[in-house]
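The structure is given below, and queries will be raised subsequently.
Note that one protein chain of the assembly has been removed; the remaining protein chains are unaltered in position.
Just so it is clear, A, B and C label the chains in written order, and each chain counts residues from 1 on its own.
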Amino acid sequence: MIEDLNSIRSDFPIFEFNPKLVYMDSAATSQRPKKVIDKVAEVYTQYNSNVHRGIYSMAEKVTEEYEDARKEIAAFLGTSAEELIFTKNTTESLNLVAYMLLPKLKNGVITITELEHHSNILPWRKVASLANAEIKTVAVDQEGKINEADFEKKISGTSVFSFAHVSNVAGTTLNAKKMIRTAKAEGAITVVDGAQAAPHIKLNLHDMGADFYALSGHKMLGPTGIGILYGNKKLLEDLEPPFSGGEMVKEVHAEGQEWNDVPWKFEPGTPNFAGAIGFGEAVKYLEKIGMGDIELYEKKLGRALVEELTKIDGLEYIGPMENRASLLSFKLRGYHPHDIAAFLDTRSIAVRSGFHCAQPLHEKFGFFDGSARASLYFYNNMEEIESLARALKELVKL
Amino acid sequence: MIEDLNSIRSDFPIFEFNPKLVYMDSAATSQRPKKVIDKVAEVYTQYNSNVHRGIYSMAEKVTEEYEDARKEIAAFLGTSAEELIFTKNTTESLNLVAYMLLPKLKNGVITITELEHHSNILPWRKVASLANAEIKTVAVDQEGKINEADFEKKISGTSVFSFAHVSNVAGTTLNAKKMIRTAKAEGAITVVDGAQAAPHIKLNLHDMGADFYALSGHKMLGPTGIGILYGNKKLLEDLEPPFSGGEMVKEVHAEGQEWNDVPWKFEPGTPNFAGAIGFGEAVKYLEKIGMGDIELYEKKLGRALVEELTKIDGLEYIGPMENRASLLSFKLRGYHPHDIAAFLDTRSIAVRSGFHCAQPLHEKFGFFDGSARASLYFYNNMEEIESLARALKELVKL
Amino acid sequence: MSYFFIENIMDHYKNPRNMKEIKDANSVFGDSNPTCGDTVKIFLKVNEGKIDDIGFQGHGCALSMASSSLLTEMAKGSELQEALKITENDLMKELGITELGPNRIKCIALPVKTLKMAIIQYLSKANHAGGGT
Partner (left out) sequence: MSYFFIENIMDHYKNPRNMKEIKDANSVFGDSNPTCGDTVKIFLKVNEGKIDDIGFQGHGCALSMASSSLLTEMAKGSELQEALKITENDLMKELGITELGPNRIKCIALPVKTLKMAIIQYLSKANHAGGGT
């Protein structure tokens, strides 16, 4: 159980540097524990050299650390290491899979949902325009939950189904396993945007059955510039790499080339090896705390967030009342979201305002000015939620 | 003048951690000074939050640092900040520009040279196959220099001309300005792979006239996972972004979207902001030492490398005798390049062996087992070159 | 100091000056900041090269509304050439803000840009019509 929160907070140097900070923007990017920051510095200080192929000692060491990080993350996600492609973030992962699937999309149908982040909308619009494919969007109800009937209808005949596992605005968690089963029965390839799920939920991707799963290291204690695209091994072996360059080939001749094995054939160029190794350390840290415990604790935070904030007069939010992720996107009658965030900043509370890269969803719910979003992680606590509520009440009285 | 080398070396923590290390693999990745390592840790410790749009103080601070880094790098390269796209490495930069230019390549001609790294070959093969374009390859002579007559012949009618400014195997430096002028007179768009030039040469991209220029931060003292694609503003404004997602749009609606201004429309998703800020710090460090001085000093190193190593019986190298970058790719009769590197490792000398992602070039020169490559930077010195030569002589006697 | 505690800003925000439509305006220009949903529309009544009357309508955060209000005050009665010269910095000075992060500058830039466009539109119309009222 997460009880000794003080000890957890002291693992994060930013709270030491800024003890008053109430950081509620973890859905944008999380804070990072000392272990991760130190690990990155360790790479640069002790065995910095390029991964793969180098056969002097430092190069062997860094390659080992890099591939060990991949194994660590694979175990964490319930996959095997050769199914994990290192990218720079979720957005690159989604663009990569979209271009990988392009040859299979000719005149096909791509289905997404109304909950998507721009990163899971725009790449599909791009490949749809290249492949003359159609995009269908599954509707959500007033609580931001999938409209089951609409899903059943739209999934039929779909070539690729891509959806957010957890919405970064509504806080809805989708029943990924069930939806994937339905989609696969229709012959669809399934892609999951796990940017907001992987940091908060114990995952087992093999059990879930997704063909592809995308996530960002920086949202789950890792360094910036490192992400993952998980891909089912069989598919990875069959598909062509859309991007190419050094390190992802076995042979290149004046005519023709032979790709490397998976996953390396999808990792052209020098990877962010310090970032990957740091991400491995982040995952170790999460394992130590325990994803099960994190999930339980954050459920409490999510519930408290709704309870405390809905006491405020004129506050409206997007998403379900119950079973929500520990984030809340809201507006306050008479106050522009920017003003809410700017005012909270005077109280050292960091929340984001705007559309959070999900403008169609905001428009659907009539949030034309966007929203203010408080997004929490396991290093937050109940007192901070009370501080947030108190500050908002102050604002309303101003 | 670079004279006080001891003080420079003490800026790099890896030499303190491993005082015997003779690091001669900087063409693969450079070492990083303490200032850069510390800057990355500073971001994570003092104002870690996502760039753009956040309006609380930390988000403002990190956005400012991120955009200041872009300005710093722009000044360093002789461009304006809005022409610099942050990528993860040269390879991503080259893939990005190749896909950006895809719509202009239909049935066109792409010209490259025999000196190219796989990262400047394979992306062009990919878009050539998509656009039904032809690839022409300008030959080099026995010294690894451009065959001028062949260049004149092949450049005619070219849609895109892409070439390595400095070869990572032969050490040849091309006359970029002159070749660009010729290519532009033929109506070609010019792309330069600057991975091995930017770390070593004082650049002024506006003066050079390239339309695009790609480079990697990790080869010039910066963190891993950060690179640059410079693009001429007019072209950047006209071209469509091939990759998309959060942060690179002004508006997204159920139907349609409006891209952000340049350069942001080419930067989908959360950037490697800690990496970019660290890269800004690296460039400041290089400015302080002085690129002019680095160039002069490395000329000396390059000359000494050839002089000392060619004294060894049975050694053959690729590239020009004079005017070479401070790197040497060589083989030694009777010794496989792997054995050379493994033996040098026992003497704490780190060199790379293999094809260095430039297999066609090795094959051209009959180096079918690849080569061993010693690549130096301004933190290397003459004594280290002597140590290398001594160790190779030892090997020959073994 | 945060703009929340600068009286001048809060005063302009809560009691905006010149927040009105001008029916017989001779130039009307509207623009928006799509990333945050802010909108501003400016109405100009120009007479012999001077801004006789100015109004604005809009919708957005306190900063953008207060700066629109203040801007109309500053512009009212001035020569077009003078009004064209008003910058974000002038507004900040008048509002009493010493610094503003990169993500908020655009809240102030929107009304400045919109006024500029309204004036330019007026001038080019006047030009077209054969040179001045």
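Here are some notes:
Everything below uses one rule, namely that a contact is a pair of C-beta atoms (placed from the backbone, for glycine too) under 8 Å apart; a residue touches a chain by one contact, two chains touch by 3 or more.
Because the structure is predicted, anything quoted here is derived from the model rather than measured.
The chain not displayed here makes contact, within the full complex, with A, B.
The residue from B:Y66, B:W264 or B:F343 that touches the chain not shown here is B:F343. With the whole complex as reference, residues 336-339, 342-343, 345-346, 353-355, 368-370, 398 of subunit B touch the missing chain. Where subunit A meets the omitted chain, the residues involved are 52-55, 57, 59-61, 63-64, 67, 250-251, 258.
One rule holds for everything that comes next: only the chains that are shown with their structure count from here on.
When you average the Cα atoms of each chain and compare centres, the chain farthest from subunit A turns out to be C. Taking each chain's centre as the average of its CA atoms, subunit B and subunit C sit 47 Å apart. Averaged Cα coordinates give subunit A a centre that lies 30 Å from the centre of subunit B.
Looking at subunit B, one finds that residues 53-55, 57, 59, 251 touch two or more other chains. Of all residues in subunit C, those that touch two or more other chains are 35, 104.
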